[in-house]
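Just passing along the structure, written as structure tokens.
Note that one protein chain is taken out, while the other chains of the complex remain in position.
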Amino acid sequence: MNFCSDNVTGVAPEIMAALVAANDGAAMPYGNDEYTQRLDVLFSKLFETDVTVFPVATGSAANAIALSVLTPPFGAIYCYAESHINVDECGAPEFYTGGAKLVTLPGYQGKIRAADLAEVLKKAGAGVVHHVQPAAVSITQVTEAGRVYTIDEIRQIAEITHAHGLSLHMDGARFANAVVSLGCTPADITWRAGVDVLSFGATKNGAMAAEAVVFFNQAKAETFSYRRKRSGHLFSKMRFLSAQLEAYIKDNLWLKNATHANQMAAHLAAGLSSLPGVKLCHRVEANEVFIQLPEAVIEGLFAEGFNFYRWEGEESTTVRLVTAFNTTEEDVTALIEAARAIFSVKSPMGASASG
Amino acid sequence: MNFCSDNVTGVAPEIMAALVAANDGAAMPYGNDEYTQRLDVLFSKLFETDVTVFPVATGSAANAIALSVLTPPFGAIYCYAESHINVDECGAPEFYTGGAKLVTLPGYQGKIRAADLAEVLKKAGAGVVHHVQPAAVSITQVTEAGRVYTIDEIRQIAEITHAHGLSLHMDGARFANAVVSLGCTPADITWRAGVDVLSFGATKNGAMAAEAVVFFNQAKAETFSYRRKRSGHLFSKMRFLSAQLEAYIKDNLWLKNATHANQMAAHLAAGLSSLPGVKLCHRVEANEVFIQLPEAVIEGLFAEGFNFYRWEGEESTTVRLVTAFNTTEEDVTALIEAARAIFSVKSPMGASASG
Amino acid sequence: MNFCSDNVTGVAPEIMAALVAANDGAAMPYGNDEYTQRLDVLFSKLFETDVTVFPVATGSAANAIALSVLTPPFGAIYCYAESHINVDECGAPEFYTGGAKLVTLPGYQGKIRAADLAEVLKKAGAGVVHHVQPAAVSITQVTEAGRVYTIDEIRQIAEITHAHGLSLHMDGARFANAVVSLGCTPADITWRAGVDVLSFGATKNGAMAAEAVVFFNQAKAETFSYRRKRSGHLFSKMRFLSAQLEAYIKDNLWLKNATHANQMAAHLAAGLSSLPGVKLCHRVEANEVFIQLPEAVIEGLFAEGFNFYRWEGEESTTVRLVTAFNTTEEDVTALIEAARAIFSVKSPMGASASG
Partner (left out) sequence: MNFCSDNVTGVAPEIMAALVAANDGAAMPYGNDEYTQRLDVLFSKLFETDVTVFPVATGSAANAIALSVLTPPFGAIYCYAESHINVDECGAPEFYTGGAKLVTLPGYQGKIRAADLAEVLKKAGAGVVHHVQPAAVSITQVTEAGRVYTIDEIRQIAEITHAHGLSLHMDGARFANAVVSLGCTPADITWRAGVDVLSFGATKNGAMAAEAVVFFNQAKAETFSYRRKRSGHLFSKMRFLSAQLEAYIKDNLWLKNATHANQMAAHLAAGLSSLPGVKLCHRVEANEVFIQLPEAVIEGLFAEGFNFYRWEGEESTTVRLVTAFNTTEEDVTALIEAARAIFSVKSPMGASASG
């Protein structure tokens, strides 16, 4: 049973069916197909405002091309120090922007604070030729620590961002999980709160390989097409990207999938944290559980075939458990029971309790 | 009926079946899955030598990342003036190399000549700091004009290329069609003839979105992984790229598909060129037919719903007709018959002949 | 005696005196000195319109930074195939633009034709995502062949350029020689004719290392400062660049120097072309003489210590002779006399004449 990441999952049946269905007949290439051509309308409806949408196949492409539209080569992008764009994309934003700088902010549980951003921007040297010029802010929703930015938090960050003339990008690799977690509309945590561009993730939540870059600030979308083509991310058989996205948002599949994933994470968190000596690292709000387990439990779970990552280095006893649209109740229960069993046998606490 | 390009086609049934099959269970991400891990062995067997293979989703990504591995930012890449990398990728090679220069060569029907290359390289200013430094040569097989480089032609180009210390890249978007056309092995027109790196296309010949970058010169493969990741072309659910490639080469599907496409093009060429006043632009060796048709025939075919491109601008009477793995005999016959019918009614020649 | 290039010269005495004078006292760095701060006014007066001026130290920096302001990474810059930016700057424009493409035009004697430009732009695929997007045109004045664009020629090119929404850049490494040659004002062949940005060269005409990038279209100047700083071309002791430029245009030194250089070239051309069998390659309009000499004469001149370049490869008998602000009448006469002497002794014609 694999709790390593939501990207170890396959494709949701509804999306696989859509791919099979889209395989009927010929279709004009490079987005001149009917699937792609109706995406703007579908997403505008979903977001309750006119948007321009560009399908791409990976989250790194979505983030990096979006940021390259917002940031000149001599620009600065502000983000959390441990954000995916800063530490897990091998420098993709730098590559796509032609060498812009990611300026990292402190934060907590993956979130940056509006106040920190304000402080840093005040000293950023806008207009001073020696310094990279503030251009964009990027936040991750759900954060890399499994937390969810509230509407108010986003709005506060957006206010600072816009007050300084910058653009706000949201890396929404797990956007669906955030929407479900907050019980809000997609609009509430994006353009209504001040987000200019969203990387709307689908891959981790049931697609094969599909993300939508959604421009709420449509004026900013202008160069995206060329940048996507130039980076090899314009698919000739684009209908197969667009069909995934269409199926993903049709009948609220995306919310259904995320709801399930979040519930499984909640169960996992509840089950594990009831064990003595186990400590949740922070509140579980979406589909990721960061938790400290006794070393014996970690090793025991590995031995029984459970798969997940230690989070901070090879010797860490903090682990991350990720649930997905297809994580079963049985899998979750199995892991909890396995942990409990190992616990009662091996843990020093258990031992002392029985002593 | 759509003869615009082989990229208007969908997915071959064997490949779609492979995608469905690959959807079973969890798989480690980013290429750490069993499908991807066995690609090197499968392709090494296919090419009869040890190769390193990297799956990517688009031909532009394959070409541009490959070239960026071979060429420093201050390097020159030699290619045909009308090659895809020079005119149809929105500057992807320049982007990926950090600003290398594509130096264009004259040619004929999409081919460059070894003698022209030798001449240009002699004057290229290798070692002179004022000039971009010769780094790579890129040829397209099948060429953009539907011609096929012979083994000898490739070998001659490779000799000049290597004599000057450059690397030879082959854009094999229609590699399968070339292999079938020549009746050779894949090895014959790649490493045995001196190719260092191949963009092995599958998308145009039945895949959904999959190309393999094949390094015969494995020492040169070193930085590919980082460049692929950094450009957003490392898929998290990589198994779905690799499964396509595996199905593509399994049981010689790739050759079967290309054989069919080439045959359909041959029928089309034979049927159309038998009409009076019609002129093939050049020999049909693969799955593309470049042909001059009377304006009335072109307009007539469009009116009857046949879809294809005028080749050199909006007023050109040269058209390109592309066949594919799923072009039917009926489609081909229908087009020929429709042309013949329009012809007998409208063409001045037909008129005078009947007079 | 060195006729290799005008860059083999040292510094004009007036400019050296200005450098010594500028060395008095402290000055704020990075352009916040009085010399730099008055450049905009001085150049606005010189050009009879409001301009924004940026000093840099080399012509390649001037050209490449200017072009990077005008061209997005996915852009195309149109230029003569043998232009300095295309063949003698090791890819500087590509580097600075982040990978734009230089699209080369045919021409004659270093000039492009408005008609050719119009033809190429018509087919350039503006707005089509597969193609690099037309962004700028760059012409060289004096051309690389020593010819001078007329006001009308520039105006015609500018009209086509602007009609397509592009910007017009002029590489004026020998701008002074052109102004003198045409007997026009600096305004006549720049903004009045439609030039948006000028690389105003001084180095070849008496400066130590100084060029001014002059923006007539001031709206386009916006990002220059950051690009200059970011490329290491913002000098801390900027006063020493600006003092050169000030001295260069003061009291028309730049025109005086160019007038002399042009006259020396005219004398050289007249003297050499009077010899039998010698052929000027094209009209001498500025300070460069392209001329075909008998091999014996070339070798004889080399043997006597005259220094100049064969123009098209090591075996060429076309040579380039460049005069400068400090070329003496004596040097010119010496070269002509030496050629004449070698001629009368060695040339077959001379021999047969004496026979």
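Annotations
Lettered A, B and C in written order, each chain numbered from 1.
We adopt the following convention: a residue touches a chain if its C-beta (ideal position, glycine included) is under 8 Å from a C-beta of that chain, and two chains touch if they have at least 3 such contacts.
Just so it is clear, the model here is predicted, and its values are computed rather than measured.
Taking the complete complex into account, B:F74 is the one of B:F74, B:Y149 or B:F290 that touches the chain left out. Per the touch definition above, the residue from C:H131, C:R147, C:H233 or C:R320 contacting the chain not shown is C:H233. Shown as candidates are C:A64, C:V142 or C:I157; the residue that touches the absent chain is C:A64.
Not every partner is drawn; the one left out touches chain A at residues 73-74, 87-91, 94-95, 97-102, 123, 129-133, 313. Within the complete assembly, residues 30, 72-74, 98, 129-130, 133, 223, 225-230, 234 of chain B touch the chain that is not shown. Annotation for chain C: contacts to the undisplayed chain at residues 2, 4-5, 7-11, 16, 19-20, 22-29, 56-65, 89-92, 95, 203-204, 208-209, 226, 229-237, 240, 307.
The working rule: only the chains that are shown with their structure count from here on.
The geometric centre of chain A is 35 Å away from that of chain B, both derived from CA atoms. Inter-chain spacing, taken between the CA centroids of chain A and chain C, is 53 Å. Annotation for chain A: residues touching 2 or more other chains are 226, 229-230, 234.
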